[in-house]
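As you look at this complex, bear in mind that one protein chain is not there, while each of the others sits in place.
All chains are identified by letter, namely A and B, in their written order; residue positions are counted from 1 within each chain.
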Amino acid sequence: MQKIYYQAKHCDGCLACEVACIEKKSLTKSLFMAKMEQPVPKARISFEKFGNHYWASICQNCVEAMCVGACMTGAMQYSETGEVVHNLEQCVGCWMCVMVCPFGAVVPLEDAKKVSKCDLCKDEKTPPCVVACTRKALCYCTPEDYENEG
Amino acid sequence: MGFYVRPKSLGLNSKPLEPDDNLRTSICCLCNGGCGLKVSLDHEGKVQAVFGDLDNPYNKGKICAKPMEIAQTLYGPYRVEYPMKKVDGKFERITWDEALKLIAQKYNHYIQESGTGSIVGITSKIGGSYSKLAHVIFSKLTGMVNYGTGPICMESEFNVRKEIFGNGSSSGPLSDVVKSKILLIVGNNCAQTKAGQFHWILEAKRQGTKIVVIDTRFTETAQVADRFIQIRPGTDGALGMALLKFIIENDLYDQSFVTEHTNGFEQLAQAVESFSLERAADITGVPSNVIQELARDLASRQPGMLFEGRGIVCVNNAGASIRAFEDLMSILGNVGKEGAGIISHINNYGSAKDLIPKKDVVKSDRKRSAEALYQAMEEGEIKMLFIAGNPCVNWPDSRRMTKAIQGLDFVVSHTLFLDDSAMQADIVLPATHWLEEAGVQASVHRVLQWKDQAAATYAEARSGGDLFRQLAKHMGLETSYFPDSPQKAWELERTHNKSIEGITVERMRKTPGGVHFPCSEDGQEAERLYESGVFPTTSGKVELARANDIAIEYIEVFDSPGNQGVSREKYPYLLSTNKVASHYHTICQYSNWAREMEKQPYVEIHPQTAAELGVIDGEQVRLETVTGSLVLSARITLSVPRGYFSTQPYFGLHSPYGQTPANSLFPVAVDPVGGNFANKNIMCTAKAERGQGQ
């Protein structure tokens, strides 16, 4: 299983990851139209700067995910390969997963009364946020590769 | 968007200018922008620098890179100095007399052997008003059929507009934008393509005109817009129709104008019936609330202007898009008013009538569409070709065009440079540059401006005006019909064309910025058309619907000519060519400055598409369409949408770039309604080209 890893030491806070995610998650698939869509699409990765610290929150696909335990609808479950997958159909927007995710990686979509989170863009060869990250602060690899290469 | 800043290095190797106290005034003839120029000459009378003319009321001293590049291109190694004849594949110098004699002899031979239809001209760069008129007279005397800039540039725009308003040219001057409340720019990167005149749009924006840009790419023009609407390639028609539907349904149109001055409103309403906001949003990728906002803006901000560009004209479904947007302006009543109308660089002021007596007019025995020209050349139906332009670079399927020209019996090229097309010629004739020729230039402001000859004639170069007169003489035709100077040519044209009757050379010289047309004998110039409310259509009204009663027929881009039947699995992306200011014409490839600014031709790719292909910025990419493939270096940018490739046209093999023309990738496909060749939105595929290096 491949995951998206974030290394703050390489990040310069350019927000390209958020922008790429918004473009991908928009209905129009257009960077420029996305901000005018209603509801405005939300990025599944969120960047934060406080003082001189940078951080991007994104679903870590935890081995023991708090969100899966907290989900009262069964919408959050593990896939066969171990990712945490979210079934939009079942979701009722109770925000239980939002309440427990220690990474703040579950995104409430208030208008749709659903949540969403990073789905690793399985339809892409490489997730757009990783492509957009020119400084390689985000990488898309298996946990083993990540451990080996740091 | 850091990738989008274009390099701005200029003149690294320029030598100091010689003092020139007597700057010549001229008008730029490159893009129909009509920018006023000041030309500095050296002691030999050669152009050493070109500046903007601060006294010209239209460009106010602003120009783009193209005219500046002239100082370099005109005297470079590619310029043709004297007539040449190809002997055993090599060009040998001959005299003008020898050349003309040979051409005349061949010309007469083919007329007799194979008929007038066996000789055609591809004459997109024939020269100024003097050369154009001589060419017209020559064609009338010989029955030569010519293909101008139309099919590769504006045929669809011209034809559709002519159907609607009865006149294909621009209905209002660009300078009117400062008086309009909203300017709708569709598929037009005028910041690059009308750079010298772009300050009008900026000025309008400062004065409160809302600038709305609809484009597939986030262009330089889009960057200054109040509202940029990114639209999926080739879907402009659907957007225009949804706007029409919304405006009609909500009674936001100018009802009195529609009743009094238009025909076919019912058919139009019916044709757009199925284009709901939601459907249009699905097709175009523009959120329905944005479409609605635009419709309301257009209705509430009046007067408004429309400026269409090649983005909706040089495409394979151009007819529907152009008609949708121009019908839209019509029903809003944005016609014939100050600050309203359609801006275009098409400045057709009509043609001179009865230049030669009927008895001497020869009609061509065959007529072919531009599309059919290829086959006619390939099948040997055409024997002789007269080139004034560069069809081997700027016509679609350039490889096929080149091969077709190679197969002809006799080819003449009247040209500035020994370019891709001249290389295929049997006779190459040196042409004058427009700075070396006096004449009239039309502009995007609907004015005619006079320019005197600025630079000294280069080497043995001759203008088209002289060439055709002399050729006629050698062919034994009546030469008295031909004017022998640009001034006389204009006088002749003026007196045979009602719409420019009042525009004398004298008057143009006296009036800063030139004279608006039409302008009748009694001297009243018309800044904009249709102010009287009468339209030159048969009915005298705006024709909102086409003759066949179907107002607009939307064709999906993948079902349009050139893409029809092409496998989407094999060719999943779309390819377009888009011009940049410094590489606007094929002539620009001979300038070092242009080269400094744009380096190599490149292909713009969205980062996600690049990732799919495994390409990083600067790496080589092979683009392939049904007609062939070529390699370009990648420029990764968010300014283009995903799955869309944009490159610059007009680079050739016989230039400092040695580049296969981008037009080689475009099949010979024409817009079924307007007749324009498509040089955008053609299905393509791409892959990384490894091991080639930079």
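In this text, a contact is a pair of C-beta atoms (placed from the backbone, for glycine too) under 8 Å apart; a residue touches a chain by one contact, two chains touch by 3 or more.
What we mean here is this: contacts and distances are computed from a predicted model.
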Undepicted complex member, UniProt protein name, chosen from "Carbohydrate ABC transporter permease", "Electron transfer flavoprotein subunit alpha/FixB family protein", "Fe-S cluster assembly protein SufD" or "Pyridine nucleotide-disulphide oxidoreductase": "Pyridine nucleotide-disulphide oxidoreductase"
Left-out chain, listing which of the shown chains it touches: A
Selected from A:C14, A:L27, A:V100 or A:C141 as touching the chain missing from the view: A:V100
Residues in subunit A touching the chain absent from view: 46-48, 50-51, 53, 55, 57, 64, 66, 69-70, 72-74, 90, 92-104, 106-108, 110, 113
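Keep in mind that, in the parts below, only the chains that are shown with their structure count from here on.
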Of subunit A, residues touching subunit B in the complex: 20, 24, 27-33, 36-38, 124-126, 128, 131-132
Subunit A-facing residues of subunit B, complex: 218, 222, 228-230, 232, 281, 285-287, 289-290, 607-608, 610-612, 638, 641-642
